[in-house]
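Every protein chain of the complex appears in place save one, which is left out.
Then we have chain A:
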Amino acid sequence: MTTVIGRAGRRLFGARERALPEPAAPGDVLAEAAGVRLDLGGGAALRGASVAARAGEVLALVGPNGAGKSTLLAALAADLPVASGAVRICGRAAGDWSAADLALRRAVLPQAATLSFPFPVEDVVRMGRAPWAGTRREEDDDAAVRAAMAATETGAFARRPFSALSGGERARVALARVLAQRTPLLLLDEPTAALDLRHQELVLGICRERAAAGVAVVVVLHDLGLAAAYADRAVVLCAGRVAADGAPGDVFEETLLSDVYQQPVEVFPHPRTGATLVAPRRSA
């Protein structure tokens, strides 16, 4: 009965057909910050940072604590108003989108996954489909939920309450919800923070797979080895500015990283694969 009322209400109050996002060609800029300055709690969190997220690309945001990674991600998500500079999402100024239209275009994984009430896991993942209610892509709901849960290996506890899960399991459920949203732009804030080795690889594998499907993925990472292995491009942030922007192999360079992290760092190739490895320089 309530769904009938709800549907009638939507028809009455929100009847206009919304424009669904256009498919993007690889390389299209889906989110862009240009010279963004942003103040948080009195201090400047970003001091003129510029970054672009392109379709088909995994972009890693790295840098020391407090460098502005999460703030930049929030700016790209249109969460925070910028003091100066511009943020554009899917070709339009961030402030010009309505919350509902934005939700069809970008999905955001927050750093910490919380839930006020003990919803079962599957219901939480299904919440990711809410933006599509009333559009023709609503039909994909079941498939999207199933695929997202399979990809994140959360199907095994589909019916358990979210509150009964461990931290790592919650993180994967939160990721499943974000994946189920099926937006052309994915913004992930430290998706690997609570995860074990295997699931870190799993999550970044998903990022690669989404990028291959044409999604623009922006991911905040602390593990530079993971960033080097999975990102197409890395942006090194330092004190609210972009210190370097380019392919991880070019950007992860000993002097730059040692300077940015204020910690001697060595960068060397993996003895077998030649992949870039980053480790703090420790006295033997």
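The definition used in the following text is that a contact is a pair of C-beta atoms (placed from the backbone, for glycine too) under 8 Å apart; a residue touches a chain by one contact, two chains touch by 3 or more; residues count from 1.
Here is the rule we use: contacts and distances are computed from a predicted model.
Q: Given that one chain of this complex has been left out, which of "Fatty acid desaturase family protein", "ABC transporter permease", "NADH-quinone oxidoreductase subunit C" or "Chemotaxis protein CheA" is its protein name according to UniProt?
A: The record for the missing subunit names the protein "ABC transporter permease".
Q: Just one of A:51, A:67 or A:102 touches the chain that is missing; which is it?
A: Counting the whole complex, the residue in contact with the absent chain is A:102.
Q: May I ask which residue of A:45, A:62, A:77 or A:278 touches the chain that does not appear here?
A: Considering the complete complex, A:77 is the one touching the chain left out.
Q: Touching the absent chain in the whole complex: find that residue among A:123, A:140, A:245 or A:259.
A: Checking the options A:123, A:140, A:245 or A:259, the one contacting the hidden chain is A:123.
Q: Going by the touch rule given at the top, which residues of chain A touch the chain that is not shown?
A: The missing chain touches chain A at positions 1-3, 5-6, 9, 13, 77, 79, 98-104, 106-108, 110, 114-120, 122-124, 127-128, 130-131, 133, 142, 145-146, 149, 155-161, 163-164, 177, 181.
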